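If you scroll down you'll find the structure; I have some questions about it.
Just one protein chain is left out here, and the rest sit where they should.
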Amino acid sequence: MLNQVILFLPELFFLFMALVLFGLTVASGEPKPRRDYHTALVLSAIGAVITLGSIGAEGHLFFKAYRLDLFSQLFKCFLGFGLFLVICISSKLDGIAERHHPEFYLFLTTSTLGMMLLVSAVELITLFVALELSSYSLYILVPMRKGSDHDSEAGIKFFFIGAMASATMLFGMSYIYGVCHTTYLAEIMTTLPQLIHTPGAVVGMVLTLCGLFFKLAVFPFHNWAPDVYEGGANQVVAFVATVSKMAGMAILIRLVALTGGDSTYLMNVLIILAIVGMTLGNLVAIKQKDFKRLLAYSSIAHAGYVLLGILSMSEIGYASVIYYALAYLILNVACFMVLVTMSEKGQNVKIDDFSGLYKRAPLLAVTLLLGVFGLAGLPPTGGFTGKFLIFIAAIEKGYLWLVIFAMVNVTISLYYYIGVVKAAYLNPPAEGSEPIRISIPLRLLNYALIIVILWLGLYPSTLFDQAKIAAEAVLAVL
Amino acid sequence: MNELQVYLFVALILFCLGLTGVLQRRSLIAMLISVELMLNAASLNFMAFNRFLTPEPAVGQIVTLFIIGTAAAEAAIGLSIILAVFRRYQSIDIERARELKG
Partner (left out) sequence: MDAFLLKDYFFILLFLLVGIGFGAVPLILSVLISPKTIGRDTLKTYESGMIPFGSAWVQFGVSYYLFALIFLAFDVDVLYLFPVLLAYGKDFVIRDFVELCIFVGILAFAIIYAWRKGVFDWKELTG
């Protein structure tokens, strides 16, 4: 009993954190944003440490519906730190009315909790409920923005595309259940590879993946991304862009691993989605003026690169996706941190607003440079190493032409990423703009992010070895 | 056509109706109803497979219970967002809410 509680400790802690924050939402009196911020910050820091400590845990819980292995624990750790980083950049939370700050933290926490359950779930019902817990919290967070005209529009688009995707996913799951006669992934994994050439299994699998394509903003379910990025409050978008994407990648690996790796139909579908997603994302991103919108289209393209790693369906492929997920998290947090610091009243930031950033705040300019170059995939950042690993995995499986295509896309994407850097470094500052003041904790966060980005780029071996062991854990019989 | 196929066929029709509804309808409430149709199609599939194919008697029914429960939560969230849209645009026509573009 006690043993089980210890295994479940990270989730229990985040549940406790949600309860404390719930207490704050119903506390009487004037809103106290500083108190809310510090409570959430301290709790999420403790939570991140607990997830780090539970990395070695292994076992099964809840009638084997819930599995702890290196894969799930590694992702829980990423999620815990992701939440911590997002809360770190929420110290100046102007985008949301002060009386709603506790709700903001509460729903961030429940969403993270849902994702933690998601990466450990090895049973279809558990997986579905966890996915819905994380999505519903996000549906509420997006329309919460203060004084914006677009937040409810973004919220409604997000909600409907999400609801449609999850209904499609359920419909697909029902076919998988019909083909395999069970909801346990372990049993599905033994029967599905033999049946993967039957139409029922292929249709079921593709429809099931739709729910995850929504989370990752893969091509047919990408429409929400630009509008939600533009309409949502900056910090909420930072969460959607980082933590939520990572959970999507994790569960995508888990589900694709079920098919056993030689399904031609599924491969073809994934290849087409990857190609269309990359091209569409990169081409439309070129003409964007709003930085968040640009990041949205770049995220659609990045989902394409991730699919490239996943469709190689090998241990190296999955490991490279895990590595890429972490790099993507850090790079996006870096970009959003600059964005949040730049935006004085929580408004959106245009690319032209970066003009002369190197004079107004040299440190922010360096972080932005590294973040954007990382997303573009230039060395020596983590983004380069992640893409490199994914491309190698794909070439090993004989997808040379696909990798060449992706390289062409990376080159296209350089154009708009460099546009951002050009604005920050070469354009003169606008008339009357003042230097941006950076507080000491924010300065520390800047240094930490710069170090991690470079570390991920230069010394990938330690983490990549862990990722390989984690990928083995997914591929091993569950 | 055997009995299982009849159920699967009905579920497929429901699902397609729901999908066209979400994509075609312009009223937010009608879109919400269409999403519920899609969910019900999935429930029907689970129940049919459970009844005709699987040895375990309860799994499909439990899944359906969970679908009903989450669908209600989804509807509550959806309706509250629709209310927010209505207050801003004085309409539940999706065409009114199309300012975000590019």
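Per-chain numbering from 1; labels A and B assigned in written order.
Throughout what follows, a residue touches a chain if its C-beta (ideal position, glycine included) is under 8 Å from a C-beta of that chain, and two chains touch if they have at least 3 such contacts.
Just so it is clear, the structure is predicted and the values come from calculations on it, not from any experiment.
*Asks:* So there's a chain missing from this view; which of the remaining chains does it actually touch?
*Replies:* Visible chains that the missing one touches: A, B.
*Asks:* Hey, which of A:T25, A:S91 or A:Q347 is the one touching the hidden chain?
*Replies:* A:T25
*Asks:* So which bits of chain A touch the chain we can't see?
*Replies:* On the chain A side, contact with the omitted chain comes from 22, 25-26, 28.
*Asks:* Considering the whole complex, not just the chains shown, which residues of chain B touch the missing one?
*Replies:* Spelled out for chain B, the touching residues are 1, 3, 62, 65, 68-69, 71-73, 75-76, 79-80, 83.
Everything below uses one rule, namely that only the chains that are shown with their structure count from here on.
*Asks:* Distance from the CA centroid of chain A to that of chain B, rounded to the nearest Å?
*Replies:* Chain centroid spacing, chain A to chain B, equals 26 Å.
*Asks:* Would you pull the chain A residues touching chain B in the complex into a rising list?
*Replies:* Listed in rising order, the residues are 124-125, 128-129, 132, 136, 139-140, 143, 149-150, 152-157, 159-160, 163-164, 166-168, 170-171, 173-175, 177-178, 181-183, 226-227, 230-231, 287-290, 293.
*Asks:* Help me check something: in the complex, which residues belonging to chain B touch chain A?
*Replies:* Answer in residue numbers: 11, 15, 18-19, 22, 28, 31-32, 35, 38-39, 41-42, 45-46, 48-49, 53-56, 59-60, 62-63, 66-67, 70, 73-74, 77-78, 81-82, 84-85, 88, 94, 97-100, 102.
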